[in-house]
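Incomplete set of chains, arranged as in the complex.
First chain written, first letter: the chains are A, B, C and D, and each begins at residue 1.
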Amino acid sequence: MLSMVKSGELDVEEAKARISAQFPTVEDLGFAQLDIEREKRTGFPEVIFGEQKTVEQLVAIFQKLKQHTDRILATRVDPEKAAEAMKSLGDITYHDQARILTWFKKPILKVHEGYVAVVCAGTSDLPVAEEAAIVCEAMGNHVERIYDVGVAGIHRLFAKLSLIRGANAVVVAAGMEGALPSVVGGLVSKPVIAVPTSIGYGANFQGLSALLSMLNACAPGIAVVNIDNGFGAGYYAGLINKNRSVQK
Amino acid sequence: MLSMVKSGELDVEEAKARISAQFPTVEDLGFAQLDIEREKRTGFPEVIFGEQKTVEQLVAIFQKLKQHTDRILATRVDPEKAAEAMKSLGDITYHDQARILTWFKKPILKVHEGYVAVVCAGTSDLPVAEEAAIVCEAMGNHVERIYDVGVAGIHRLFAKLSLIRGANAVVVAAGMEGALPSVVGGLVSKPVIAVPTSIGYGANFQGLSALLSMLNACAPGIAVVNIDNGFGAGYYAGLINKNRSVQK
Amino acid sequence: MLSMVKSGELDVEEAKARISAQFPTVEDLGFAQLDIEREKRTGFPEVIFGEQKTVEQLVAIFQKLKQHTDRILATRVDPEKAAEAMKSLGDITYHDQARILTWFKKPILKVHEGYVAVVCAGTSDLPVAEEAAIVCEAMGNHVERIYDVGVAGIHRLFAKLSLIRGANAVVVAAGMEGALPSVVGGLVSKPVIAVPTSIGYGANFQGLSALLSMLNACAPGIAVVNIDNGFGAGYYAGLINKNRSVQK
Amino acid sequence: MLSMVKSGELDVEEAKARISAQFPTVEDLGFAQLDIEREKRTGFPEVIFGEQKTVEQLVAIFQKLKQHTDRILATRVDPEKAAEAMKSLGDITYHDQARILTWFKKPILKVHEGYVAVVCAGTSDLPVAEEAAIVCEAMGNHVERIYDVGVAGIHRLFAKLSLIRGANAVVVAAGMEGALPSVVGGLVSKPVIAVPTSIGYGANFQGLSALLSMLNACAPGIAVVNIDNGFGAGYYAGLINKNRSVQK
């Protein structure tokens, strides 16, 4: 490339652009270095992990990101912080079950074909499942929710099988013994993203039991994200569905 | 009781018998104290745990127990030890898949009504399932074997459901993610004895994954024994079936 | 079956009934899919796991289940939630030590012969033992409670031995080192359901010590449920006792 | 459906076909129940897990499956077993680094567009990476191999970045600290399947270190399979690439 620049084949601006694609600029807030070109590179802006951030930090990041993108997500925001942030920012929305704050410049247009199925085993797994669903929708995917269909009453799952089989990717959230992804994985031919939840007690060890079950699933076509990582599961399923659509 | 003896109300022999029911005599082999009255108390003689015993110890215990009982079981006997023990003892039988040595004075008579179902998830779980089945049969129970019906192809399980539902107790052996007992537990109304096997690799941690799954099973009616403990599972199921029959 | 329907041998309603026995209908509350035919299939209605449910969810489930069954249990309900639920529902009962809410259309009739023994090692294990006992009683079993008979003063256990030996199934709850089930298992010839409790400190690791002890119990005839799972233990023991009785 | 059969609207054969799609028949080998309709349902036949199977079992399964499919894979076959199986079966191929036995009735035709990138961190991760690559190819996908590009010399990764970015799915195998998927995940916008390997020593705990790293990866777009599960990773990536192609 250097020779091309030297010879004039390539002009300096173009060369800079090519290099900056590899070394994108960041927006420096002191406490954080925002990856503002992330959306350009990957199709989706940086998502804010809200758990350890203060309200002030959240607000500052939203304000800065608004200058560079038309959609912002912050996950793991508890209701108190969300309420305070909404007072400062006004135009953001709080999804209380999913504990997500979103801001959209314009309504999400469902641009991608097909859909993602978000399945969960029990009522207690709902927050994780909703986190996955909201993230997936924010990426422009259609989501079908199939909740409370755990293996202890497996007929509930069979009743929804066609809907699950029709999806391009399937998120399965389960706590306790985490057996649902194995059963689903044996019944569908699409990628399953298993997300263990920390629901349970005793030898559950805060989700370890479900995590190990899912990693050891004997059905193929299952990959696993961290315990309670609804965001990661939804993002991954959304990526698969989006890439199928984008391809055409 | 002492007063009754004093007054002659109770004779010394009878009193001794009552006490010895609580403090049974043992047969002292030096390296082992055989609980020879166990069969009288519990209906089944002491079972020999063969894993750390030498061939000499096994032979000595068989020879001594033959004087007190008409059936003997030794579990976890590897083929080499078994072959040597058979040379010394002649009239014993080796069940190679279950790794059990048995001796019966007379053929086992199926005395108990009903049956136990022994279910396993995969071909690799067979040794543990067979250990359970052989022990259960030695206790005088009829056993139905339903093998290789793991959750990755759940239709295989449904095809055998009536047979499983008809049992008085169900042993379910599974490795990897150990999800099968949860599914079975949701479909039957009889006690399920879940036995995790050490089959798997990586984050399976030699059966820990299956063990945790089974302890966290969301279906009721499931209890768990140690990893690879086919003997314990078979004995437990046999006890339930036997007690139902004995009761009448 | 299809051929039988075609030929008229089997009428459509009967065929439907046979199929619905395999695929029972559910009552969909949005956040939960109630398995309302469970009692018909297994003899006992679905039990509500109250820990992560809100008061509103609990009340809604009670109200719906009342239309389908004549007894309802919710476990792991803390006193605050219980008090609020009782205000809404009126005719329910709270068992504070066991943390269980119950509703019965009519008094429980003791229908099953024999009894279950519920044994615990120390005063601190009482809540778990009571959870087991209440569940067992709700299933129509008679329960004998034998509390605070841990191995550190083993004479306390011997004083109660006849009562324990007379039971058809024995629940043994213990924390700390969890040695009691091993000792009991060596003294009785009925199935023992061991339930480790999270009582202890330091290297107890919230019940792990007792759990491992019980899984490794050297006496046969012992199966284990999850840490603090009084419900599971009581249900399992109740199942064994009930099935014996039902059989006749 | 029953009514339709009754009325003649649906003939019995068609009804059976519909039902058998849900309950596929199996080929019963005694020790195994082969899921012979799996390919019809999911597009790929059942893969044999060779680790605990005997040579006789492997041969019997190959012979039976040949009647139903035109491609067979057995994973985790050690060289000794492979050599013996090849003597019996003749027309099978052994991939020694991947430890996979394959049989194809006709050459694999690359039917799917795009490609999968299989990346590994070190020379020692090659067997796992090759397992992924061979499985992926057997599914009809093109694979690009990028090996020995671990984070300790991160320039090696950057040199291959375009090739990785062009893939539809990226398998990343790494042992030791397992950091490579996080770095790759931050640089590409396609789904990354992270596969921890058991390479390392000491506090590596047979791959646990890499497994935890990958589950905790801070970059989105990463899902994880079991330690050393090259098969699972390759299958998953292949599924994503295949589904994109199939869709059109």
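Keep in mind that, in the parts below, a contact is a pair of C-beta atoms (placed from the backbone, for glycine too) under 8 Å apart; a residue touches a chain by one contact, two chains touch by 3 or more.
Bear in mind that the values here come from a model prediction, so they are computed numbers and not experimental data.
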Once every copy is counted, not just the 4 shown, what does the total come to?
-> 8
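Simple rule for what comes next: only the chains that are shown with their structure count from here on.
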Report which of B-D and A-B is connected by more C-beta pairs in contact.
-> A-B
Relative to subunit A, the most remote chain by C-alpha centroid is chain B
Note: subunit B sits from subunit A at a C-alpha centroid distance in Å of 48
Touching two or more other chains - residue numbers and ranges from subunit A = 153, 158, 202-204, 215-216
Subunit A-facing residues of subunit B, complex | 121-122, 150-154, 176-179, 182-183, 185-187, 200, 202-205, 208-210, 212-219
Sites on subunit C touched by subunit A in the complex | 22-24, 26, 31-33, 35, 38, 46, 49, 51-53, 57, 196, 198, 206-208, 211, 226-229
Quick one: in the complex, what on subunit D touches subunit A?
-> 22, 41-43, 47, 158, 161, 168, 188-191, 193, 211, 215-216, 220-227, 231-233, 235-236, 239-240, 243-244, 247-248
